[in-house]
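One structure follows; several queries about it will come next.
One chain of protein is taken out of this complex; the other chains stay put.
Moving on, here comes chain A:
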Amino acid sequence: MNSALLVNMARFILLLAAQILVFNNVNFLGYINPYPYILFIILYPVNGNKSGLLVSSFLLGIIMDMFCNSGGVHAASSLALAYFRPSVFKFSFGLSYEYQTVKLNDSLTPERFSFILISVIIHHFALFLLEVFRLNFIWEILLKTLLSTIFTTIICIIIIYIIKPSKR
């Protein structure tokens, strides 16, 4: 048992608990909820086990689905985000991201912000597309994606600032 694994497991459980107990009940303007549980996927170590990330994102999503009564919607969108994460890394941090020590939970730079924003958009668009599942509601899907993305991104950044490890 190394410490990275323990940190990840703690993150998994805490984010899930926060999402179910607090953020699912926000209902801003009646229907807009933030989904900061995807921080688990965003903050997963850059050079960590890729298959491990896929399986744990799937588990994260399926537990969310159980609580939200939504079939496999969260599981599919979390999985999509986990799969496209390396490409987003490449886009935001440049080709050589694997050799740098990319630390996400640090002060906010344009690269980090763009990474979080794109991740959130990918996840939310997949989520609302599958949740609504009707193409004649496409404008509602886009509107929901836009509003929830703004909301989730702000809360993700706040959470990153709160849990930022203290400087040595």
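Keep in mind that, in the parts below, a contact is a pair of C-beta atoms (placed from the backbone, for glycine too) under 8 Å apart; a residue touches a chain by one contact, two chains touch by 3 or more; residues count from 1.
We adopt the following convention: contacts and distances are computed from a predicted model.
Selecting from "Cell shape-determining protein MreC", "Sugar ABC transporter permease", "Molybdopterin-dependent oxidoreductase" or "Response regulator receiver domain-containing protein", the unshown chain of this assembly corresponds to "Cell shape-determining protein MreC" (UniProt protein name). From the set A:66, A:138 or A:154, the residue in touch with the chain omitted from the display is A:66, counting the whole complex. In the full complex, chain A contacts the hidden chain through residues 20-21, 27, 30-33, 50-51, 54-55, 58, 61-62, 65-73, 75-76, 79-80, 82-83, 130-134, 137, 140.
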